[in-house]
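Could you have a look at this structure, given as structure tokens, before my questions?
One protein chain omitted, others in place.
All chains are identified by letter, namely A and B, in their written order; residue positions are counted from 1 within each chain.
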Amino acid sequence: MKSLRFVLPLAVFLLLIGFLYVGLYRDPREVPSPLVNKPAPAFSLAQLDDPAKKLGPADMKGQVWLLNVWASWCVSCREEHPLLVQLAQANIVPVIGLNYKDTNALGKKWLADNGDPYKLSVVDADGRVGIDLGVYGVPETFVVDKSGVIRYKQIGPITAEALQQKILPLVRELQKS
Amino acid sequence: MIPELGHFALILAVLVALVQGVLPLIGAQRRDATLMALAKPAIRTQFLLIAFAFGCLMYSFATSDFSVANVAEHSNTQLPMRYRIAATWGSHEGSLLLWALMLAGWGAAVSLRSRNLPDVLLSRVIAVMGLVSVGFLSFLLFTSNPFLRLMPAAAEGQDLNPLLQDPGMVIHPPMLYMGYVGFSIAFAFAIAALLGGRLDATWARWSRPWTTAAWSFLTIGIALGSWWSYYVLGWGGWWFWDPVENASFMPWLVGTALLHSLAVTEKRGTFKNWTVLLAIVAFSLSLMGTFLVRSGVLTSVHAFATDPARGVFILIFLAIVIGGSLTLYAIRAGAVGGGAAFAMISRESMLLANNVLLVVACASVVLGTLYPLFLDALNLGKLSVGPPYFEAVFFPLMAPLVFLMGIGPLASWRQVKLPDLATRLKWAFMVAAVTSVLLPFTFGHWSPLVALGLFLGLWVVAATITAIWQRLSRAPQQGLAAKLAANSAAWYGMLLAHMGIAVFVIGVTLVKGYGVEQNVPLDVGQGVTIGVDTFTFRGVAPITGPNYQGLAGVVEVSRNGKVVETLRPEKRAYNSGMTMTDAAIDYGFFGDRYVSLGEPITDKGDSGAWSLRVYVKPFVDWIWGGAFLMAMGGFIAMSDRRYRLAVKQSLAGLAGARAA
Partner (left out) sequence: MTRALLALIIAGVIALPSSAFAETALDTRMKALEEELRCLVCQNQTLADSHAPLAEDLRREVRELAVSGKSDAEIKEYLVARYGDFVLYNPPVKATTWLLWFGPFVALAGGGIAWWMILRRRRAGAEDDTPAEADPASAGIARARTLLDERPEI
């Protein structure tokens, strides 16, 4: 039908506008993790405070825990740090820190200056474990369940909103099971 | 005071644009001469007001008035004057003001060069441009005001992005915008035709030179952007299929299709509603490009500061302008159709094939550019679409198009006698085929893709020469000069533009086939040899510029033991905080030698060793040389006398009588 052919460009355009509108509220730079709902990659790293001892996901089986990737050179980490300190004080869930591509001395100093919310921190000096975790920007935080499966990844600093609306509810749910 | 005057001028301009957009349209509908007569003075006044506003902003930059927020964010007292002036359009707000200025400028130009155009058509064209101006000026005034004050004024500005402190970057946006905005004229003509419910050859004859001019400027703008990326960014490449590069390429592809479609509509009266659709789509893609760059919807190095609120405004603007025009098209396209018949093999059928290939190519680029967005919006994951995709899809589409380019100019309208055509082109085909098969051997390494690329480029060259030869040998005039003069500028322009494409294709083929890149760590005094050239690193020395500090390397290029050139690649740290590498290039007709500094090598202590990127790029300048020829061809074609002859008056007079 002749007139149908003339409506086609308009129809295509309206479809396009719909997508562009949705796109305005998405962040094209965000890379979601393919590790969600998969077991956390195995690792065993030296602890920041006591390099003789090691820790990895295997050691945390049986509890729900958070893995927070941080570094002394990371500016955005300061934004979320007070929230982490508060979270640690509330004693809801243990937070393990992953000191990413940093030096031990600078890392310890940073924690001394800004507060240490972590049950303990492990050191990933060359970033290899970070690659296994799919880390591409610091800070990042993972929520890991009792069987060692990653259930959520927060990209960028944890906001109060993310904490209240996504992370804490998920943690409580996982802790019940 | 001056910024306030500029701001006031913009407010006046949007009011004038409103008058310009509405009253002449009503006048055209009612055949009211008084209302229609408002069009020309309105657009000229609007142009003067926006030019004044632009001047005020430029003045603020030139005098480093840091009480204007835009100046404080994008300029600096240490910035050289020429870049302070260029910074006027170096920001989102300033570049939008440039858009508005050019839109009014093109409109004013149409109003000045349209003595022979029927009033009804002219008032509609200017009114449509006025409505688009209302959109842009509103966007400026409500969300992107360049004249916002900063109180208290900053003591010093934040400096212009160092990437923009470069002559190429200064001209690239104006050229690009001349192109984008120029397509608004074809768009306005198309809308006017749909509103009037009729479309004839004079309409096409009117649209063509304006469309050709816009296309030529866009070609230059894109080529400049590509060349800039090559000589500044230090990656040795010239096209990345980055979303914003694609945003400028999409209207170019459709614009090229439009140029060819207009030729058919003018000469044969066919493809009318298709041409109208292309004109709408070309300008729509220009507007879409503006949206994509400023809304944050796609990741790109190019993106201006992003803000969803601005994005929503532009999207609404797009919906109104593009949605409105496509609705008008859906309703009225049937009325402007029709046209002469033509055979299966004819110039018309080949130009139709040209259009199909260009439009499919454009659609593919749109698809690839927006696909990540589509998937994300549907929650189907995130993926990246980059050069491997675009090249795999684009080249197979372009190859038949370039092949047709050789045949088209020799094909006659309405019906081609195939045996004749084949005989005429036999020589060209054989020369191109033999040369393209043999030539790669001289470069040392034979590859089928190189041979194919060379064949396509040489084929167009040979076929174009054949076309000229044929025309001259059949010409009735005596003497070469007379024979040459008998042909129109439009014809020569077309041939030159096609030759430009051939040169471009050859350049791309050879640089992709035989370009070499080496990433090497070099001690001071050490060198690396690529082909016949040896690049010797002579160390690095500190340098200081007006607003930066840095290090300049010294690399000697030698051939057969003799130093032929000294290259000085730089790494600069601007006082504003940004760092930049500046590649050093030895340009040559047959190829470039190109060096950029990588990183200092520190693991063996401070030996002064650096890692360098060294490239040999054969025939790479043919890429931009070809684009330049294309644009020149366009400018020559639009200067054709038939667009200016008084004879048009009687034809237009007839058309005017019919339209009235």
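Details
Everything below uses one rule, namely that a contact is a pair of C-beta atoms (placed from the backbone, for glycine too) under 8 Å apart; a residue touches a chain by one contact, two chains touch by 3 or more.
Keep in mind the model is a prediction, meaning the values are calculated, not measured.
Screening B:Thr423, B:Gln477 or B:Gln518 against the full complex identifies B:Gln518 as the residue touching the chain left out. Across B:Thr63, B:Thr529 or B:Ser607, the residue that sits in touch with the chain not pictured is B:Thr529.
Contact with the omitted chain, checked across B:Phe8, B:Tyr59 or B:Tyr389, is made by B:Tyr389.
The residue from B:Leu48, B:Val312, B:Val360 or B:Ala552 that touches the chain not shown here is B:Val360.
Summarising the interface, chain A meets the missing chain with residues 29, 31-35, 101, 126-128, 130-134, 136-137.
Residues touching the missing chain, restricted to chain B, are 197-198, 200-201, 235, 240, 242, 263, 267-270, 299-301, 335, 337-344, 348-349, 352-353, 356-357, 359-360, 363-364, 367-368, 371, 375, 380-389, 393, 397, 409, 412-414, 471, 487-488, 490-491, 494, 517-522, 525-529, 534, 536, 599, 651, 654-655, 657-658 (touch as defined at the top).
Heads up, the rule we're going with is that only the chains that are shown with their structure count from here on.
Across the complex, chain A meets chain B through its residues 2-3, 6-7, 9-10, 13-14, 16-17, 19-26, 28-32. Contact residues of chain B toward chain A in the complex are 273, 277, 280-281, 284, 291, 295-299, 308, 311-312, 315, 318-319, 322-323, 326-327, 329-331, 333-334, 370, 372-374, 376-377, 381-382.
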